[in-house]
Structure formats: C-alpha cells, structure tokens
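Yeah, one chain of the complex is gone here, protein chain that is, but the others are all in their spots.
By written order: A and B. Residues from 1 in each chain.
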Amino acid sequence: MPGDQVVVRLVNAVVMSNGFPLLSGVDLEVERGSLVVVTGANGAGKTSLLRLLGGLDTLTSGAGDVAGVDLVNGDLRLLRRRVGWLGHEGSFYADLSVRENLVFAARALERPLGDVETALERVGLGHRAETTTKQLSAGQRRRLGLAWLLVRRPELWLLDEPYASLDDAGREFFDRLLGDVLAGGATVVVSAHDPLRSNDLTPRTTHMVGGRVSTS
Amino acid sequence: MIKLSQRLLGPVTLLLLALTFWLGLWVTPPDVVQGNLVRLLYVHPPIAWVALYVSFGTATIASCLYLWKRTRSANLDRIAYCAMEISVVFIALTLITGSIWGRPTWGVWWAWDARLTSTAILGVFALAYLALRRANDDPALRARRSAVFAILTAINVPIIHFSVVWWKTLHQGASVLTSTGQLNVHGSMLWTMLIGFVGFTLLFFWLLRERYRLEVKRDLKVAHSVDEALALRRREGV
Partner (left out) sequence: MTRVAWLVATKDLRIEARSRVLLWQVLPFGVIALLLSGLALGPTQAGKSSAGPGLFYLVTLFVTLLMINRSQALENAPGTKASVATLGLDPAGVFLGKALALTIELWITGLVLLAGSVLVLHTALVGTLQALPSILVTLATLAAAGTLYGALTQGGDGPATLLPVLTLPAFAPLLIAGERSFSAALHGGALWEWWVIVVVALVAYTAVGILLYGVLEES
C-alpha cells in the first residue's frame, strides 16, 4: 500500500513444519526503506522468518502482512512477485548460462531486457555472461543471485546469509550495492550470524532465539 | 432429528445387512442358469456400487469442497481421507466376491477382463492416495495434494465405466438395468438386492462416521503435541 510506512508487520507469527515450530511467535515491524539485520545462532529461525516474509512458507497461526499482502488471506503469489529472495544455495537453473537465467527472470516479470546487461555489469559478471551457472564459483553464484534481484527490482529484498562465500572485496562490493538499493527506496532484511560490520550502513539489528525475536 | 438419525444409523445398518443375508441365503430361490451362485448378486453389486461410486464420490466431493476456499476446512479433508480408506476395503471385497463368482463361472480366479482390471486399478489409486498422504507430514500440504489427487482419480472412474462397454469382456454387462431400461432381475431377488444396496450404502456411512471420530481424536492428540513443541521451542536460549 503506497502510503503505508510499515512494509512488514507480524503479530505472534507461528510457522510449523513436520510438527516442529520453525517460528514460535514472532512480533516484528519493518519500516519502508530501512535495513534490518536478523542475527542468531544456527536453528534460531532466521531463514524461516525470511521465507515467511517472502511468502514461501505459510503462517500456521498468528497474523501478518508483508508488502501490503495479508499472510493469512492474501494472495501469496502476489507477495512473491513483490519480494526478492537470495538464498544461500543459489537462485537459478544450473544448466543455463548466466545471461539465460537473467533473461528468464526478466521475461517472467516483463522487465526490459536491457536491464540484464546493466545488472551483469553492476555485479561484475559481464565477462562470464555465457558461462553455465554450475561452472561458477560460490562467490560468483552469489553475484548472479544479486544480478537476478537487480533485474527484478523488488520492493522488499530478503537476503539469507549473503556474506557467506564472499571475500573482503566481495563484502565491500555487497555493502555498496546494498547502499544503492536502500537509496532507491527498497526495504532490505538480511539474515546473518553476526551484526554487520559496515561503517556506511546503519541497520537495525534484531536477534532471534528459539524461533522468536528477542530484541527489536 | 439429526441426533436420532445418527443413533439409529448403526442399528438400521445392521438390520438391513442381516435382512439381506437372510433373504439372500435362505429365502430367495436359486437362479435357473447360475444356481446358488446368483446369491452373490445380493452382495457383489452393492459392494461394487459403494466401492466405485459412493466412497469415491464422497472423497471426490469432499476434496472439491476442500479446495474451494469458501468451504475449506480440516473436516472435509478428514472425510475425504476416511472415505478413501474405506474404499480400499470395499474394492478388495469387490474383487474377492467377484473372484468367488468368477471361479466356477469362468474357470479362473482372475481374468483379464476390463471391469475386473479397472476395479483393481482403482484399488491401486486408493492405495496411492494413502501413500501420498503418508509422504507429507504438513497437514495443509497433505490435504491440498490429497484433494487434487482424489479429483484426478475421479477422472478415471468414468473411464472404468465405459471400458465395460468398449472393451471385449468376460464380465457381465449391465446385469440389473440394461441400456434400454429393461430390468433383468425380478421378484424377491430384486427386493433383496435393493435392500442390499441400501444396507451396504448405510454401512459405508456408518464406517465413515466411526473412522472420522477416530481421526478427530488423533488430530486432537497431534494438536496437544504441537502446543508442547511450541512451549519447548520458546524455552530455547532462555
């Protein structure tokens, strides 16, 4: 909803999977245009929270709305189109080339194909455009995931442990990219084991434990 | 009124089944051609009717209603699941009673006849439905997928029906009511068979009700364990 300053609103959100509570009652609000870093140990529920925000998992109980879509009664496919997801496994088809993956994403969302070249240059993969994705290194695959998001231009970015597999140069590049994305008006939620070290970004840090937010 | 009918369901079912067996075994005469083998007519067609139409129909309708957001509820998923479980039993009984009839008639326990084969395939469908349910632990996912599978299975029921007509078959054609509307069974045989149809249909609904109650109890137990799991999860790191 254009006038609404809150992009994410969760009230006692519970997500169950195979009888186990991935999220055990999350209360969270995220303002439009902000950067939120969700920290916590392995198994705390960081990825599950991001998946809920991305419409990839459904609420078992509780309430929430993300990017104007009600998580209980709303159209989750509409929500998914509004968010961008960068997981730690990779984001694309391994047998397609870098360019083919991005063209697929652009065509799916009816974005201009010129955005593909721009995104490739921005993430530094222009020289690997014809390389099959499975031949890329882990760091390069992470950059491709970012390019995928740049083509998509979602209003909410969900980045699951994006700093994994990045060297120092990669992390600096990533922080610069995040700054540009935030300056463009997008909202970003990042999951990480530790708080961000960047001097230029001023995130709000949220700590998760036992499937709930302990500091907000 | 509803409570009264619920209380009477069991006794009436037992009464009608007892009547069917009594009439079928002792009162009705043997057939001119089939002799005493005709007595299977009082159970085999009713069981097949329940197996192929009543139970599958119930599962399909419940599944369709489950998929429609306005009527979606866990109760409908339970009904579909229980109905399909019962259909496995009735399909097995259909094949067994059919084989008992077929052995002296055709000389074999099993013949590659369209109706028999298709009924066996439908039995595998029902088993596949149960296998699909076991493969998914998430209740909502399991319910959705089971509902879609039940609808896909329903597509195959008319194929079974028409296969009797279109495929060369050893099976009886339409025995009771022919395509021209002529009734082939008369007198006490007809009445016994009709009582059998009603009795076995009520038996299905009685079994469905009891199985449904068991499933509700099981789900309540699962719900308690979910509450416990939530409490345990919340204590992590505290």
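Following the convention adopted for this analysis, a contact is a pair of C-beta atoms (placed from the backbone, for glycine too) under 8 Å apart; a residue touches a chain by one contact, two chains touch by 3 or more.
In this text, all values refer to a predicted model and were calculated from it rather than measured experimentally.
Participant: Where the complex has a chain not shown, which of B:L8, B:I96 or B:A131 is the residue touching it?
Facilitator: Touching the chain that is not displayed is residue B:A131.
Participant: Considering the whole complex, not just the chains shown, which residues of chain A touch the missing one?
Facilitator: Counting over the whole complex, chain A touches the hidden chain at residues 51, 54-58, 76-78, 80-81, 83-96, 100, 104-105, 107-109, 132, 145, 148, 152, 154.
Participant: State which residues belonging to chain B touch the missing partner chain.
Facilitator: Within chain B, the residues that touch the unshown chain are 67, 117-118, 121-122, 124-125, 127-128, 131-132, 134-136, 141, 144-145, 147-149, 151-153, 155-156, 159-160, 162-163, 166-167.
Everything below uses one rule, namely that only the chains that are shown with their structure count from here on.
Participant: Could you pull out which chain B residues touch chain A in their complex?
Facilitator: 137-138, 140, 222, 225-226, 229-230, 233-238
Participant: Spell out the part of chain A that touches chain B in their complex, as residue ranges.
Facilitator: Per the touch definition, chain A meets chain B at residues 14, 16-21, 24-25, 41, 44, 58, 209-212, 214.
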